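Excluded from the complex is one protein chain; the other protein chains are retained at their positions.
Chain naming follows the written order as A, B and C, and within any one chain the residues start at number 1.
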């Protein structure tokens, strides 16, 4: 039985070349439900994914950011790093509030989805953005920011992260933002979090995961330029694997055109290091280098 | 030893005739401290007293009302009963908020004084505005409104009420807003109220009270047109009486002129039933009728 | 964190997760016009037995048109939030709409005396600020908020509040239960058809009431374009996704005033006072409410254009109102 991934097909011809970050954004954009509310992490891939969806697929999706922008029509592109508390990002919003506005609206159940970048995720969907390693190898990261609230309060949380062994770990070094915690039934409720909320999907540049009924990460789809073995080799632990894996389509020309010319023309987010993929009309292949 | 009542002298010549409600407002106006903040009950005598003070005595006193008007320069006179959420009452304020604004600012300690009308007060300064009597004699009143918050949260609370036996009772029928509760030391703190707050003065049309160190109501001054006996006859219980009673001056022409021509030209508040007083240049006398 | 004391009265059940589920299933996140008549709005969104909150009051930028419609449609067994109210509580009680009342403040009179004495209305005791704080708790999706007032009063005993030992300071602190009304009636100066609403001037708890309530009816003096809302998002007081119905209601606060739009109608104000002072609300309703299909018909028949024009002219203040 194939799992319904909730992915609409992309519009337009398949693109001939793109990088994996672009592919990841397009995949998330195709998941966005029309007429639903999104609390998107301020800037980067989550915001580009929602903006792409609104333009191409889900014109009635609305988003807020943690500075209390409600349903803007942003003036694109953003100035570098200026994705919140900025006049372009908040342009033609329906309302302007503050961080407590965003927190309260999500706490009330008004936010259907949260979309987040994360540094590290574990088998129960817990998120680390605080610190990794110990002693000389210790690295300090910036903390949860708005992610703790997004992951706790939105009805469904979509994570975006890279498909790398150090990012898919059995147990995160630090739970900055909650997934299913220890994975036991009712663990979130026992921690005071609202019932019915929690992790929904993880999307990497080449794979998609959902969660089993016992709240464990499950690989459900992969990009055509990778094998399941390649993906699983980039997990520190072995996640559950769906009986039948779906296939993630590559980006379309329409999507890439929008992303490259309007959303992120400076390549702030999408030009960063990630593999390039070539599509020859029949198959996808990862380019050398 | 005379108690310092904190009353400034009135400016201008003593008025030749006035009613007791007017006298009460002028007395409270003379108590207003310059440069302090007042949360005034919305409308009626407390507001007129503060407005008079700002015009004549304490130009730097500021007031808020429970709808979140901060430091207005109201357009006078008000329309009948329109003393809150009205454009004249909130005119040229420094900020507009809501009821929770007023509550929060007082809860933070930003309000030096509260001034309140009350239906009934007892020996510990507790306030009843909820109900009196039982059975067929039961009367239902409107509840505390903003008075509970004013009496709990402002540093000092000034009450305005009539000098009537049914209003000065040993124990109020219902504590709508807190005075010193049962009068025991720390009773307010044990009830969760902020420390250092509480009843400060009660001003009637012909008398003024403060509180003893053991938190009991004490008569400290009377108007020249009444005797202490007359005042005490209008208390259900016998309050503490100061060793030496001060004298409350009658209104001045300046005060009455302001009150009658600008603050309350329609006599909404000040023309109500209350005794008329005549001053012949030497002594005050209560007029017949 | 010991419970030191608690009120003994009934209070609307506190259920933040249940409210969240309602919000998930019923609050429309799409930009769909919610414009409808007062009649349709009240018919669809105010049910017998509902807990009802209205913001401001019958005289002060309150939803007077909507309140009259509730009386016109003969709603019954309403549990009413009586904070910062005026004659409205008396009008609704006198019209037989109300069976329970959370009291912050209302204008008293024979209507209330008689209803309380006869046991027709059960009254629970709070204060204005405690009620708006309860709404704030509801609007934050929380089960309660702490408050530094209310403790020690007799109202506390007849409320749903609790006095607990604060686990941070060890000192007593009052907790007020969250309030998530079934329905909120709110009058504003401007709204778009989706319910992005602007309140000018001060207010009581319009934003809290809208976010805290399951069903929200906005009445507005003016319906404005969404493009105008987007031109000045800092002016939006209530976001569309909290709102279920938008009613275009010019003079919707009559006989009260509406800042920047019109002054109050003094004869109309006095007449409403008189109705509850003398417990003759049915006669008031027979004059102003029940014979008419809607408020527009009432204005045409009883108030008249000339008087309404005078009320507009009486409002000489515009600074800070309208955009």
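One rule holds in what follows: a residue touches a chain if its C-beta (ideal position, glycine included) is under 8 Å from a C-beta of that chain, and two chains touch if they have at least 3 such contacts.
Quick caveat: nothing in here was measured; it's all calculated off a predicted structure.
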| item | value |
| --- | --- |
| Residue among A:7, A:102, A:160 or A:220 touching the omitted chain | A:102 |
| Residue in contact with the excluded chain [from A:86, A:161, A:252 or A:269] | A:86 |
| Selected from B:76, B:95 or B:232 as touching the chain missing from the view | B:95 |
| Given B:114, B:194 or B:239, the one touching the chain that is not displayed | B:194 |
| Contact partner of the left-out chain, one of A:76, A:187 or A:278 | A:187 |
| Interface residues of chain B (partner: the chain not displayed) | 35-37, 60, 62, 70, 72-73, 90, 92-96, 104-105, 107-110, 112, 155, 194-196 |
| Contact set of chain C toward the excluded chain (per top definition) | 1-3, 6, 14-17, 141-148, 162, 164, 166-169, 171, 173, 175, 177-178, 200-201, 231-235, 319-320 |
| Sites on chain A contacted by the missing partner chain, in the whole complex | 65-69, 75, 79-82, 84-88, 90-93, 96-100, 102-103, 107, 130-131, 136, 138-149, 151-153, 174-178, 181, 187-194 |
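The rule we apply is simple: only the chains that are shown with their structure count from here on.
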Assembly fragments, chain C aside and the remaining chains unmoved: A | B
| item | value |
| --- | --- |
| Separation of mean Cα positions, chain C and chain B [Å, integer] | 29 |
| Whole-Å gap separating chain A and chain B, where each centre is the average of the chain's CA atoms | 61 |
| Rounded Å distance between chain A and chain C, as computed from the means of their C-alpha atoms | 41 |
| Multi-partner residues of chain B (each touching 2 or more other chains) | none |
| Sites on chain C at which at least two other chains make contact | none |
